[in-house]
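Missing here is one protein chain; the remaining ones are kept as they sit in the complex.
First chain written, first letter: the chains are A and B, and each begins at residue 1.
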Amino acid sequence: MSVPLVPKLLRAHLTELAENNRRLDERGQWDSRNLEIEHSVLPRAEGSAKVRIGDTIVYAGVKFQIMTPYEDRPNQGGLMCSAEVRPLAGRKYEPGPPSAESIELGRVVDRGIRESGCIDVDSLCIIPGEKAWQVILDLFAISDDGNLFDAFAIAGIVALKEATIPAERFEVGKDSKLEVTGTPIMCSYHKVGGRFVYDASFREELGGDERIHITLGDNGNVHSLQKGLKGIFTADEFEEIMGHALERTKQISKIINSL
Amino acid sequence: MGGYGDVQMIDENGKRMDGRGPADLREISIETGVVPVADGSCRMIWGTNEAIVSVYGPMEAHPRKIQRQDSAVLAVEYNMAPFSTTDRMRPGFNRRSKEISKVTKDALESVVLLELYPRSKIQVNIEIISAEAGTRCVGLTAASVALADAGIPMTDLVVSVASGKINDIVVCDLNKEEDNYGEADLPMGILPNTGELVFLQMDGNLSQEEFKQAWDYNMNAASEVHSIMKKALTGGDSQ
Partner (left out) sequence: MSMSKSADAPHKVEKETGIVIPGDDLGEIKDKLAGHGVLEINGRFTAVKKGIHRVKERVVSVEPIYSKYTPRPSDLVIGYIEGCTNNIWFVDIGAPFNAILPMSLGPSKAEFGGARSVIDIGEAILCRVQEVEETHSSVVSMKGMGLRKINSGIVEQLPPHLIGRIIGKGGKFLSDLKSNSECRIVVADNGRIWIDGDLPGISNVRKIILELENKDFGGGN
């Protein structure tokens, strides 16, 4: 990944904006950009979604494979999340193996979904000790205008929720819907101009500092946390963003469950 | 390729499994500007193929060693998304994708006016979101639209289409089953203005007569595809 130049003017301007409770695009500190969610968009995937937040656009696709269960867990299948941010999505992404940033992105989204237990790996057994389903969630960026984390996380859970287990294609029974209990949602906050904001745009990320990702489940249960990039934050700041996350995850969960 | 001659894909009346006649193309639609952060982009749906191409540049070529003093470097990458095929495609190095990246680059270099931007780089990223036979053709065609959308100077657009043979009958624009069970595949990249070629591959078994027929099918299809590309670029409706 080539590190883009951070203009000093941008950082100074973002600080002045923050001190006056403003943002580059006139949003409030906790406002999101326009969120669009589509599902069943990939003909070859067993479950899929496309999410657009502002000019950030991502796809998520669910594919199933048959795996041999681990010896110590003969009745369990598996869940694997993989994220790709390729040069297609932005000038800063270079061809070649995934950057540390892209890998972190995939793993953080993975943990949020996995730790919520929304996929019960015990229910993925086909023949104990011999065959089980592996659910593979592939996250694919089309356009990066900031906050790929939340876009991926939303696309991921939507795709899982509409996924169908292709038992017939693998000749192990009848097709059935993948059981997904609960709706884990991630909210990402970026320190811009000295304070945390929700749903940072590309320029805010460029001129900003550290970021924090919070994944909450249906009852506000905390399922994963991650702090990334250089910077220091206080307990008070964290409390404030957790408060926002509690509200916002409920909102997004409602939107997803009424699709 | 391997022909499975006993899979009936075209009947006595020349009707194919998906209802098309021998010379008919699958349905095509094109949109530009689909990757808002790129300099140019194109989304092309061809049958149930979907390709998204973004173009960045011309920009400074890094690392230094890839720079060419007399012309721009065209960096082309063709890649298939993991969910683009029925059996999941593992991300990472793929020889087939590497080869397609190269021949696509060879085709595009023949029309882009690279000498206007020495020492710089033009990045073309072709991603196959959904695959259904003929992805290299969709990729190349969409890439030329994305380059035009990005304002990169070119002597012409490139239309790429593949014809082949099923049950001993030459047909235009193979779909998935026809590609799997057919007896030949001839993809070409055509400059619609002059009928010249910048891309050519073939595998299978075609008599000289059959080859001529397949060649003509591709040439005739080029103007149909070209008018769809033109509509998408000039702001007319794309069907």
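Here is the rule we use: a residue touches a chain if its C-beta (ideal position, glycine included) is under 8 Å from a C-beta of that chain, and two chains touch if they have at least 3 such contacts.
Since this is a predicted model, take the numbers as computed values, not measurements.
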Full-complex touch with the removed chain, picking from A:Leu10, A:Ile66 or A:Val222, is A:Leu10
Hidden partner interface residues of chain B, rising order: 32-33, 35-41, 57-60, 69, 72, 111, 113, 117-120, 148-157, 159, 190-195, 208, 212, 215-216, 219-220, 222-223, 226, 229-230, 233-236
Residues on chain A that touch the omitted chain in the whole complex? 5-10, 12-13, 16-17, 20, 22, 24, 26
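Here is the rule we go by: only the chains that are shown with their structure count from here on.
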I'd like the Å distance between the centres of chain A and chain B, where a centre is the mean of that chain's Cα atoms. 32
Interface residues, chain A side, partner chain B - complex: 2, 42-45, 48, 55, 57, 59, 61-63, 65, 82, 84, 86-91, 95, 97, 136, 138, 140, 142-145, 169, 202
In the complex, go through chain B and note every residue touching chain A. 34-38, 48, 52-54, 56, 59, 62, 75, 77, 79, 81-86, 88, 91-92, 123, 125, 127, 129-132
